[in-house]
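Read through the structure below, which is laid out as structure tokens, and then see the notes.
A protein chain is absent from this complex, but the other protein chains hold their places.
Right, chain A next:
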């Protein structure tokens, strides 16, 4: 019993920390599909990866995908963007654009979508559904250097964002 209480307090502490940082910091490595000028790279910047202890909320996933599409230069009419938009029917993207969008989503959420699943993603809600179905990654904090290289503060994996 004592252990569950301890765990619970630890968990709530973590989620508070997560909440206090506000919007989740994204990797500074630029995607070639979208321009993220709002994330000016600084020499050192702490990045929290997409995996938070509480998991991803549906609204957050939707927001991030819609934001990503907003920055995609082929989307000419941002007013048609909604959590249910179809890439081809609503946004006027062709099949190559769709591949690029799915690739940008992969980079946004640091996952790799297998070909078969990737071919089936044709709309924002399908993408959201797929992301939410993925198991959570581990929570770790990293520091990101200006060359894009990242190293963990604890003993998480070392890598390049």
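We adopt the following convention: a contact is a pair of C-beta atoms (placed from the backbone, for glycine too) under 8 Å apart; a residue touches a chain by one contact, two chains touch by 3 or more; residues count from 1.
Just so it is clear, contacts and distances are computed from a predicted model.
Selecting from "Mitochondrial zinc maintenance protein 1, mitochondrial", "Response regulatory domain-containing protein", "Ribosomal RNA-processing protein 43" or "Mitotic-spindle organizing protein 1", the unshown chain of this assembly corresponds to "Mitochondrial zinc maintenance protein 1, mitochondrial" (UniProt protein name).
Only one residue in the set A:57, A:82 or A:95 touches the chain that does not appear here, and it is A:95. For chain A, the residues in touch with the chain missing from this view are 29-30, 32-33, 95-96, 98-100, 102-103, 107, 112, 115, 118-119, 147-149, 160.
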